[in-house]
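Only a single protein chain was left out; the remaining protein chains are all shown in position.
For clarity, chains are labelled A and B in written order, and residue numbers in each chain start from 1.
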Amino acid sequence: MVNPGRKRLSPAHRPWPLLVLLLLFFVALVWVYLVPGSAPGGLARQVDASLAASGVRSRVTAVLLNFRGYDTLLECFILLLGVMVVWSQRSAVTTEPRQPAAGAILASLERLLLPLMILVAGYLLWAGSSQAGGAFQAGAILGGAGVLLLLDSSPFLGILPRKALVWGITLAPLFFLAVGVAALTLGRPFLTYRFQEASLVIVALEVAAAFSIGLCLATLFAGRLPGYQVGPSQGKPPAKRGE
Amino acid sequence: MSLSPASSSWVIWPVVVPLLGTVVCFLYKKKPCLAAHFFAVVTCGTSTVLGWQVLDQGVGRHLLGGWSPPLGISLRADGPAALMVMMTAVTGLGITLYSGGYFQSRLTGGSQDRRFRAQEQSFWPLWLLLWAALNGLFLSGDIFNIYISLELVALSSVGLTALSGKPPSLVAAMRYLLVSLLGSLTFLLGVGFFYKAHGTLELAVVSRVLAPTPPVIMALVLVSVGLMLKTALFPFHFWLPPAHANALAPVSAILSALVVKGSWYLCYRFWQGGGLPAVVGVVPALLGSAAIIWGAFQAFSQQRLKMLVAYSTVAQIGYLFVAFPLLADPAGQGSDALFYFAISHSCAKAAMFLAAGTFFLQMGHDRIRDLAGVRQLLPVSSFAFALGGLSLMGLPPSGGFIAKYLLVTAAISQDLWWLGLIAVLGSGLTAVYVFRAVSSVLSPHLLEEQPALVVAASMQWSALALALLAIVLGIMAPLPLALLEVT
Partner (left out) sequence: MALSPSLLYGLTGLLLFVIGLAALFTSPQLLGKILAVNIMASGIFLFLITLAHGSGTLIDPVPQAMVLTGIVVSVSSTAVALALLCRIEEAARPHGHLPEKKDEARQG
């Protein structure tokens, strides 16, 4: 394994002073953690007081998609950003084709699991409005389904038209922005929903978020722009004017 | 529903517009340059509206989702935040215009064109997202939201750093990413301790240290260390020079002029809340002084122009922390001095990195010794580089002069004369390394053969505009200072 920073970044040869320092740091952290203070309690009461107006019954979902919806919007952008950066590293490709590991077993596993995973994702999405579950859990399961497909070297990301893939990835960020800007044009603060429409908007946002998150996760696992071929010129040093 | 009439929509637009631009540039692959210019101009416009509104109407607030804190997240545009948004807008517009010419100039019909086109396609959405994240950082009033914005800034900066694809920049980007993640995780742990101690994530509540209990102190230390790591304050500066110097030309300018200011600004926010004794501020001031001296010496001994400018950033970051002990006196001019350093450094450093990038593209290298004679080929860029250097040195009437003047008067009025001494000493050291670079760039040495000009005119003029702005900031000082009064 290549290691460019061994000399400077890692004093691996003499770690003891460092470890003692870290131990002291840990003791300080624990001490501070255990100091009995006037615990003000978190925001549980405020959340409960406003839950009725949020449009959902699950408190975590209410926080994620209503009270702190802006955080979730930025989070969708973080996933989009991850995809953008990974794609910008164009030749970050395992050039040798993926080994289809134990084809028969994987194939039957796929047949068995894929429908179940999609079903579970749908259930989690639906359950999210009233209990544990929601867009992220559903998105993670969908992403897992995508990874399973990729493991079988099924090129589903390549078969998908590039346009569809790109639009799918940007679906959640775009939809979030649209909801936010719509509120602004109606003279309300960004990402505000009125009570009557809140449930509907939140469910729609959750579906979009789950879909995009799943697609983003699978894309990140694939780790490259689908359909991009590594040219023979990749190994060459860049020309002088390349800066 | 706790709808508040106090939400002003002009606060949110400087975040929303570049976010929209990101998606559009990501989707519209044919002419991302055109779309990016459009969104950069609109972002600049909305940022100007924000600055004007803050001057006119005072502090603006936007309660996102209509929920007031602590339940919801609020954006708060006061004087310092508006000034930083304006700084990002003006510098960002200059860099955008430069980048348009830069990517155009690199296409020569050669075998590399495909790679360069791909770089340009990735550059625009990353840059607009970085812009949005910075604006979000400056305006945010919620510390967990700040954590997410910090991560957006960090990941997009890393993506931009690695864009050039050459091994040194890849390694630099990797180290940048690891340091950045370490910084944001330390920050996040601090956020956890703040939440445990205060039961809220509101920045205005958290940054006001009323009772320095152990959890609050620990939280403040964790948050400050995390942010200083990200700002590359000495001795955490080791990752900055290779990352800034090896990136593409516009990216170097973005990183040095804007990105380091984001985490520095947050550090200021956490320290300026009040309640901290002046003695505590001595720690960042000492580190800042060390940065000024160390950065200047390193800058002087560099062989490459971009490395010199990058080390100069290490030194200038020192100035951003030197005035921290002066923040304890709210009536003092400490924060005025800090912000004047920030905005004049932003313009001057962007101009210098853009000019250095122009030299590199034209000459194919940036060895200081061999740059003699570049003045004949690129008179406008050379002039821009020299003007930027003048502002860094703090010669009147530049913005850097006003910043140092404010710092020295504030330091003397608060009996911290040694801070003034450091500032003057730093000016001298800056003069030495700036002179070394400028004397090579402006030397009357004649080039043996006149190579054809390959750089676009917009690359030269945008750098000059930023450099002139760094000088003019000294003359139009009342305007930014009036903006800073709004708190």
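Heads up, the rule we're going with is that contacts are C-beta pairs under 8 Å (C-beta built on N, C-alpha and C of every residue); 3 or more make two chains touch, one makes a residue touch a chain.
Because the structure is predicted, anything quoted here is derived from the model rather than measured.
Residue-wise, the contact with the chain that is not shown comes from A:V86, picked out of A:V86, A:A145 or A:L191. The omitted chain makes contact with subunit A at the following residues, 1-6, 9-12, 15, 18-19, 22-23, 25-26, 29-30, 33-34, 36, 39-45, 47-48, 59-60, 62-64, 68, 71-72, 75, 78-79, 81-82, 85-86, 89, 91-94, 136, 213, 217, 220, 223, 235.
Panel shows subunit B; residues 144, 148, 151, 154-155, 158-159, 162, 165, 167-168, 170-174, 177-178, 181-182, 185, 188-189, 192, 195-196, 199, 201, 238, 241-242, 245-246, 294, 298, 302-304, 307 of it touch the chain omitted from the view.
Assume only the chains that are shown with their structure count from here on.
One finds 28 Å separating the Cα centroids of subunit A and subunit B.
By the touch rule above, subunit A contacts subunit B in their complex via residues 4-5, 8-9, 28-29, 31-33, 35, 37, 39-43, 46-47, 50, 53, 66-71, 74-75, 77-78, 80-82, 84-85, 87-90, 166-167, 170, 173-174, 177, 180-181, 184, 188-195, 231, 233, 238-243. Within the complex, the subunit B residues that touch subunit A are 1-4, 7, 9, 12, 16, 19-20, 22-23, 26-27, 62-67, 70-73, 106, 108, 110-112, 114-116, 118-119, 122, 125-126, 129, 132-133, 136, 144-145, 148-149, 151-152, 155-156, 158-159, 162-166, 171, 174-175, 178, 193, 195-200, 213-215, 217-218, 238, 248-249, 357, 360-361, 364-366, 454.
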